[in-house]
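Here the complex is missing a single protein chain, while all its other protein chains stay put.
Chain nomenclature is as follows: A and B, assigned in order of appearance, with residue numbering initiated at 1 for each chain independently.
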Amino acid sequence: MNNAAYNDSSLFHAPMVAEVSEHDHHAAPPTPPATCKLGMCIFLCSEALLFSGLITAYLVLRQSAGTWPPNFGDGIELPPMPKLLTGINTVILVSSSFVYHFAEVAVKKGKSGAGWMLLSAMMGATFVGLQCVEWTELYHEGLWFNKGGVYGSTFFTLTGFHGAHVCIGVLLILWCFFLQVTKGTFTPKRHVALENVGLYWHFVDVVWVFLYTILYLV
Amino acid sequence: MSTSLTHDSIAPVEVHGGSHHDDHGHGKPGIMHYLWNTDHKMIALQFLWSATFFLLFGGAMALAMRWQLGFPGHPIPVIGHLLPHSVVNDEGAILPSGYNVLVTMHGTILVFFVAMPLLIGVFGNFLIPLKIGAGDMAFPALNELSYWLFALSGVLMLSSFWVPGGAPGTGWTAYAPLSSVAAYNQTPMGQTLWCAALFVNGLSSITGAVNYITTVITMRAPGMTMFRLPLPVWAIFLTAILLILAIPVLSAAAALIIFDLNFGTTFYRPSGYGQPLLWQHLFWFFGHPEVYILILPAMGLTSEILSVFSRKPVFGYKAMVWAMIAIGFLGFIVWGHHMYVSGMNLTLSAAFSVSTMVIAVPSAIKTFNWMGTIWRGSIHYTVPMAFAVAFVSMFVIGGLSGIFMASTPVDLFVHHTYFIVAHFHYVLFGGSMFAIFAAVYFWFPKMSGRMFNNTLGWIHFWMTFVFFNLTFFPMHNLGLGGMMRRIADPTVYDCLKQLQPLNVVCTIGAMGLGLATLPFVWNIIWSMRNGPKAPANPWNSTTLEWTVSHPIPHGNFAVTPTVYHGPYEYSVPGLVRDFLPQNEKAPAHVTLEAH
Partner (left out) sequence: MFSRILSLSVFLSSILMAAGAFAEQRNGNVYGLPRCVTTTGMQIDEVMKIIFWLTAVVFVLTQGTYIYYLIVYRRRPGVPAHYSHGNNTLEIIWTTAPTIVFLALAIYGDRLWEDIHRPAPESALTVDVSSYQFGWQFRYPGISGQLAPMDVRKITPQNPFGTDPENPKTAQDVITTDLVIPVGRPVHVLLHARDVIHSFYVPEFRLYQDCVPGRTIGWVWFQATQTGDFQLACNQLCGTGHYNMKAPIKIVSEDEFQKWLTPRQQKNAGIPALPASTPVAAPSPAKAASLTMPSSGNTL
């Protein structure tokens, strides 16, 4: 009824665990690149679900509002979304993904690739900048988080969440850039951080394509 | 995943110099050793202590609630006047608004700060690397980050008690627009902190889950195929997948509440064409997988303990795994059973009823396989076994009451009554917590190198078992008698007055249950330092963690073990010992049954 029964029988295999604690076997190798990338992909799955939640919220609210922009019956005209400007912005952001890819290709070929990195970070920053211009514009046209009901709420929240992701992405790319310029960290053999930032950056771009479609186009 | 991805085949990847240095906190004495230590075993202990604190805290709130329900309006004896004035009045009796705060914080804390960290933070961290034969997690630093995010979220959650307005009183489900409009809930700051805490807590869960999934996929010892994984590892692996997919949706929804409360958005407010039910859909899309997040690891832990102490292989190992996969998958399409009567489209309710009934099937499979496991076994009654045995019974009771509510017409009557409260305490306490107790006792020798005190363990078990049923069984009757949940004073309703004796019984039970927890807490604190030294494999188990002895070194295994067969080879005919460790080849004259 107690552990006594076990204690004697476990004498059996005491030798199996011999001297483990003698030397510390912990010169743990750095996490292999494949593992790092897998981790990143799993993390991006959860990011995808975050945006799915927001997008679903948007679609549901839009659907149940009847007309879009919704009609609150107060005679206030809600501004349409600036398709063209943002369309150009979309092209910039999507291109930056390709530019980033060139950076990776360059690094794999043993070149620095820092130029491409800087360029893609600048394109990302341009995207954020234009987005800010657009926010200000819409604000002056009477749309804001707290104006225009769900029309304003969803637009600013969704683009805001995405914009925050772009900002983080830009910072990450700049970080890669500085590492590469100052230390030449990324080599053809080892550049997993660069690849992981790339995965993130591509993900953020793809999300934007979805957002652009549902927020501006349809 | 094939074995080509196991630890050994990837380990030889270039070990380049420079950037990697020993920052595992190893050998660093002093306080930093405890604050930033990337060893998975240490992190497990950090989670254990934090969660134990929250168990006492959240449990004490339950006791306060029970006091109010048993003796409405009577001041809480002795400690009543010590409580903050947002919760009690001058005499020390609980205010209606204070009661709401207690319910909310009790539910939130027990779910997010006790059950989840214990199941996932403690056992996920402690067991995964040891059981799959890995030196640590794939991303040790991320792992410690996960703990500190958890700690931060705990601080945020508790700090809501001290902001103007106090902690939120909107239930752990925080239904909008009550939670999203300051004028309705009067606690905008507390509610914002609540949401922020869940957001950060979610980050902690996600970082943890990324680690677990990656570790299980890439770091298994040679020979450890997926279908040779011990069931706790499978369970926590699947749980981690659920976390990755469910948690972000809650994070998004909680962020929207913060925006509604503070930035004037109208996601959940009808005046701006928002939809109150949107919150419920997002919350329960997370919430239902969440309850399986809380039960899957418990099921995995229990399966192993039942097998060890029956000295028998787990009956239907593969069926167990597939059942868990089914639960995980179906868990995402049943959320509407919390919303049958919420105003949701009625046809949807009917559809959700079907999927809810279907999801009970894998639970049935598991129940029958547990019974198959002890069938013709040689059952050793130990403290962990007692809790594991009781787990099965309590889970069945909780599961069967789930069948009532899964039927749409019945839910029309029992929704939001104490029948529900009885249901979920049977699965959450009788299920998850019993499994946690079982697992803490079972792995205590491995975690601390010492044995727990058996007498205290048995006292804990019997008191818990008896008082648990005394507390929660009568709640079925209260619920069927029409008692609503989340009401501060049942006696305001004529039809509930006659039920008051039952409420008193529940309260007495709860006090006993609270007392029962003390020997447990004392046992782990005391035995950690003073228990008799434990042998490396006190239960004669087969899995890899029992092949290392205490103190388990950093890196766990001196030599990466090789695995030759499935995890539960007990009582194999023809062997001298009644167990065959995973890293020992079966002798030539012995054939192992395929599983």
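Everything below uses one rule, namely that a contact is a pair of C-beta atoms (placed from the backbone, for glycine too) under 8 Å apart; a residue touches a chain by one contact, two chains touch by 3 or more.
All values reported here derive from a predicted model rather than from experimental measurement.
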item: Touching the absent chain when the full complex is considered, from B:Ala60, B:Met226 or B:Val341; value: B:Val341
item: Touching residue (missing chain; options B:Val396, B:Met447, B:Ala510 or B:Val548); value: B:Val396
item: Option touching the unshown chain, where B:Arg228, B:His281, B:His425 or B:His554 are the choices; value: B:His281
item: Touch with the omitted chain, as defined above, among B:Leu35, B:Ile79 or B:Leu412; value: B:Leu412
item: Interface with the undisplayed chain - residues on chain B; value: 96-97, 99-100, 103, 169-171, 175, 177-178, 181, 184-186, 270-271, 274-278, 281, 310-319, 341-346, 349-350, 353-354, 356-358, 360-361, 364-365, 367-369, 371-372, 374-381, 386, 389-390, 392-393, 396-397, 400-401, 403-404, 406-413, 415-417, 458, 462, 465-466, 469, 473-474, 476-477, 480-482, 484-489, 492-495, 498-499, 501-502, 570-573, 578, 593-595
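Everything below uses one rule, namely that only the chains that are shown with their structure count from here on.
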item: Chain centre separation (chain A, chain B; CA means) in Å; value: 29
item: Complex interface listing, chain A residues touching chain B; value: 1-3, 5-7, 9-14, 16-17, 19-26, 28-35, 38-39, 42-43, 45-47, 49-54, 56-57, 60-61, 64-65, 70, 72, 145-147, 149-150, 152-154, 156-157, 161, 189-190
item: In the complex with chain A, residue positions of chain B that touch it; value: 5, 10-11, 13-16, 19-20, 22, 24, 26, 135-136, 138-140, 142, 206, 209-211, 213-214, 217-219, 244-249, 251-253, 255-256, 259-260, 263-267, 271-275, 278, 281-282, 285, 380-382, 451, 454, 535-540, 547-549, 551-555, 557-559, 577, 581, 584
